[in-house]
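Structure, as structure tokens:
Apart from one protein chain that is not included, each protein chain of the complex appears where it belongs.
The letters A and B name the chains in turn, as written, and every chain counts its residues from 1.
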Amino acid sequence: MSATVPVVDVSRLPSFAFGHRSILWWATLGLIAIEGTAFALMIAAYIYLKWRVPEWPPGVAPPDLMWGTLTTIVVLASCIPNHLTKKAAEQLDVGRTRLWIAVSLGFAIAFLVLRAFEFTTLNCWWDTNAYGSIVWMLLGAHTAHVITDVVDTAVIAAIFFTGPLDAHRFVDASENAAYYYFVVFSWLPIYAVIYLAPRLV
Amino acid sequence: MFAGIVGTPLIWLAALQTGYTLAYQACDDRSNSWVVVPIVTALAAVIAVTAVVNRGRARFARDRAPMPLLGWIGLGMAALMIVSMVATAIPLMILHPCD
Partner (left out) sequence: MSRAPVIELPLTDEMLSRQSRELARTWAPARGIIGFFSEVDHKRIGMRFILTALAFFVLGGVLAALMRLQLAFPENTLIGPDLYNQLFTMHGTTMMFLFAVPVMEGLGLYFTPLLVGARTIALPRLAAFGYWIFLAGGVFLYVSFLLNIGPDNGWFSYVPLAGPEFGPGKRADTWAQLITFTEVASLVGAIVTIVTIFKYRRPGMTLDRVPMFAWAELVTSFMIIFAMPAVMLASTTLILDRLVGTHFFNQAEGGDPILYQHLFWFFGHPEVYLIFLPAQGLMSTLIQAFSSRPIVGYVWLVTALVATAFMGFGLWVHHMFTVGLPQNGSSFFTAASMMIAIPSGVQIFCWIATMWTGRVRLEPPMLFALGYFVIFIIGGMTGIMVASVPVDLQLHDTYFVVAHLHYVLIGGAVFPLFGALYYWFPKMTGRMPNRRLGMISFWLLFIGFNLTFFPMHQLGMIGMPRRVYTYLPGLGWETLNLAATAGAITMAIGALTLTVNAVYALRRGEAAAANPWQASTLEWSTSSPPPPHNFSPERVIASRDPLWDDPPGQPIVVGVRSDKREVLVTRLLDAEPDHRYHSPEPSIWPFVTAMATTFMLIWSIFSPWALVWGSIPPAIAMIFWFWPRGRSIDDETHPPEKGRPQLEAATGPA
């Protein structure tokens, strides 16, 4: 008869988790904090430069509203398949995750295509003046995030079709959807700054 | 609780930035109210947050382990922010808006 020792037995605990319980969620949140700060500082730089000159935009017309607004509408609509991807992933449903992640990918690619058109109707170049520089920087930085999101989503979607699949991949899909929300919602203030701010009296 | 810790410094930073930006306006209008008003408003906000944090801290005092620590951190931060904002307001009473 051997003596017993007190133990905490964690073997029954699951080996994966969603949401704020998951490591990947925290890593994604860290990335969102960093990139969000970068965008906030770019917007602050825009406001600083605007404040330094009497006429804004200086010497050029403001960016045309059409492509930017169209992008914004498409991007807001894309929140629906994104939400459905997240939900399907959290329920570990292979079939529905495959469907909605493919749809989300389609929307993200459409976003990118529309964004390419947006660049052509900004009515300024990055080397026109400081205004042009900051507008191109804002749009360019955000586009870089869209591109990385398209690549991320494509890779995860590929894994869902080719395998190997286990629950951790569903956590990946869920966190990728969370990151996409950041890409969408960081666009809204940038849209306001690029398209609406120059039209304010 | 976490909001109590980050809330008061964020109010202070916002007041600092607003006041600093409005410093130019204060000179244009020859009036220091442009810079004093944000600080006084922020001071009021911080005091309000402090009261909330203190209630929260007292409620958790007997409860889950790290809450008292977070509560005290929140109160400590609030106290420091109040002192800092008062310190920030003092030169404004002495300096001319266009110095």
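Assume contacts are C-beta pairs under 8 Å (C-beta built on N, C-alpha and C of every residue); 3 or more make two chains touch, one makes a residue touch a chain.
What you see is a predicted model, and the numbers here were worked out from it, not measured in a lab.
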Take the complete complex as the reference. Which residues in chain A touch the chain that isn't displayed?
2-18, 20-21, 23, 26-27, 30-31, 33-35, 37-38, 41-42, 45, 48-49, 52-53, 58, 90-95, 126-134, 136-137, 151, 155, 159, 164-170
On chain B, the omitted chain is touched by residues 5-6, 9, 12-13, 16, 19-20, 23-24, 26-27, 32, 35, 64-70, 72-73, 76-77, 80, 83-84, 87-88, 90-92, 95-99
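To be clear about the criterion, only the chains that are shown with their structure count from here on.
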Taking each chain's centre as the mean position of its Cα atoms, how many Å separate chain A from chain B?
33
